[in-house]
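First, the structure itself, so that you have it in front of you.
Here the complex is missing one protein chain, while the rest keep their positions.
Chain lettering (A and B) follows the sequence in which the chains are written, and residue indices restart at 1 in each chain.
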Amino acid sequence: MMRILLVEDDVEVARFVKKGLQEAGHTVEHAANGRDGLFLAASESFDMLVLDRMLPGGVDGVRLVETLRGQGNRTPVLFLSALSAVDERVKGLKAGGDDYLTKPFAFAELLARVEALGRRPSSEAPVTKLKVADLELDLLSRTVTRSGKKVDVQPREFRLLEHLMRHAGQVVTRTMLLEKVWDYHFDPQTNVIDVHVSRLRQKLDKGFDKPLIHTVRNAGYMIRAEG
Amino acid sequence: MRPPAARPAPPRLLQSAGFRFALLFMGIFSIAAAFLVAVLWWATAGALDRQTVAAIRADSTALLDRHRDGGVSALIESIEDRLAQDVEAETIYLLLGPGGAKLAGNLERLPESLDGDGAWFRARIAHDGASAEARIHRRDLPGGLRLLVGRDESERVQLRLLLTEGVVWSLGAIIVFGVIGASVIRRALRARMAPATETARNIASGDMSHRVPLSPQDDEFDRLGATMNAMLDRISLLMAGVRSVSDAIAHDLRTPIARARGKLEEALATATTADDLRGAVEEGIADLDNISRIFQALLRIAEAEAGARRAAFAPLDLPEVLRDAAEFYEAMAEDAGQLLATELPGALPMVGDRDLLLQAVANLLDNAMKFTPAGGTITLSARQEGGHAVIAVADSGPGLSPEDRARAMDRFFRADASRNTPGSGLGLSLVRAVAQLHRGEVELADAHPGAAPPGLRVALRLPLG
Partner (left out) sequence: MRFPYALPVVALLCIHPGRAEPAEASLRLTTDSAEYCESLALRLAGMPAAAAPLPNALSEEGRRLCAGGHYRTGIAKLRRAIRLANEARAGG
């Protein structure tokens, strides 16, 4: 449950994003232009900002974030933008944004990213072991065990699993995996990510009757003990 | 809106740059001429004047000596004598007694404006009916005598007249030639500018095919014309890009949009259960996602073709990117029963856009996997050939006929044989756009010439330097 500030000038987009986030259990404040958004963001405390990149009122999303960061405000920021060019994304992230989502987007994608951003590990202490049910991932020896039995995985599969486990209980979308695990921004044309996930799933669930990696319809994947 | 095809009025004279240049030149020339005249005046009239002054000074000094030695009568005698022998009739004397009475000389009376001893002045005198100018020097002698010694300066006046006349005539000539020259330069300049102006006017009225004709002289105007042409080529290219994007949007985005709309409409009319309706809406969303993917690909192509992304160029190791691509698609190929083989060097550094290169290779691999039958092999290779990096994807599919190869790079081209496989048809044109962005080219060939099926080999040849 987070308190989220949404700054978006399009009434329809704002309405459905606000409704969706509220249904997911968050409190949402909405500002329709950059000036009001900046005022709210600076005067009240939020767990998360969702900003349109281009805003009316003289203060656009980038300026807003720059101003906030200049005041030492470190609230996570997710940009929504119709500008898809790579340098626009870089500009947004450089200004202090934490994530960038291009319009049009699926709401599930937005929600997954909002929750991933909002629940980033608060403690800076390095984690050496990740654990979900009987699945264990050792970040130092780079080994995976399930119920004490070693599972052989490729380096890329290890990173895939690590990312899923760091966001255990949260939806991770295909694009998020592509960006975070493969570190490329491109359109793979086909459902390659699904193939990789299903391979990993086979390796992990082989010989166990409880599946750990779940497919979330129209959204992505989630790793959790049992649901 | 201005009325179309209104020819601009010919420039008024002073608005013409050629005319102004000529005027400027004329002005500079006039200053030089004025300087010349001034020097000439100083050298001739000045010298004459100095000579006159020296003569008057010597004369008056001699007369003063005479007065000191011989008294007033000797002075008078001396003046009379000088006048009597003055063949050139240019000397002027006047000696006045203490009471103002004239004692000797040929000057009628004392000029009015006259300072004291040692004064120099000019006076106008009537000489034999004609008016002339004279330079006169006054000396006061002991005993209340006043002596004026002068010289007729008619010569100097004449010289001045001559020079003035010369200046006026040559000034007139400068102005006349200047105006004529200015007009000629203006006409020449306009004639030289005419092709560029004509081209620009044609382009302004909407015909982009015009170019500035260049002369073999390769002068400033030709260079301007060449620059204009290069600019026009670039603009044409960009416009063609925009046009083909809008054509593509008009042509190939409408089809999926129409399809999605039709399906939704049909569901609205015929769906009987909530589940049917739900299914139709989900399908509609998937269709929209696909449309926005095509849209994204079109924008990427346009962006790459416009060269706007060179800013994102960075040093990268090509085999590393290709290994990532191979690893990414390997699992899929295996699932389809295909073998994805790689032939990559240890390292091949180059400068480029990592995301776009990966996208190009991904498109090629995706394409190859679609057309290679189970049991077939797809090879991703890279190697350095001279100053080029050559990235190639070869498959063992049916290949492309030579005619299809020529059209394969067109946006949305899909060989008839592949009409029923999924895909936007944008794959190869994006590959070409990426190659062009890296100043390279795309080559299509048979992967296994002579074999049946021949397979397709698509190679990107990118310069390293």
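FYI, a residue touches a chain if its C-beta (ideal position, glycine included) is under 8 Å from a C-beta of that chain, and two chains touch if they have at least 3 such contacts.
Because the structure is predicted, anything quoted here is derived from the model rather than measured.
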Omitted chain - touching chains that are shown: B
Which residue of B:Val176, B:Met208 or B:Ala230 touches the chain not shown here: B:Val176
Listed residues B:Val87, B:Ala250 or B:Ala374, member touching the removed chain: B:Val87
Candidate in contact with the missing chain, chosen from B:Arg66, B:His127, B:Arg383 or B:Arg405: B:His127
Positions on chain B contacted by the hidden chain, ascending: 12-14, 19, 80, 83-87, 89, 92, 105-109, 111-112, 123-129, 131, 134, 161, 164-165, 167-168, 171-172, 175-176, 179
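Throughout what follows, only the chains that are shown with their structure count from here on.
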Separation of mean Cα positions, chain B and chain A [Å, integer]: 52
Touch list for chain A against partner chain B, complex: 84-87, 90, 102, 104, 106, 156, 182, 184-190, 192, 195-196, 199, 218
Of chain B, residues touching chain A in the complex: 282, 285, 288-289, 292-293, 296-297, 299, 303, 308-309, 311-312, 324, 327-329, 331-332, 335, 354-356, 358-359, 362-363, 366, 423, 427
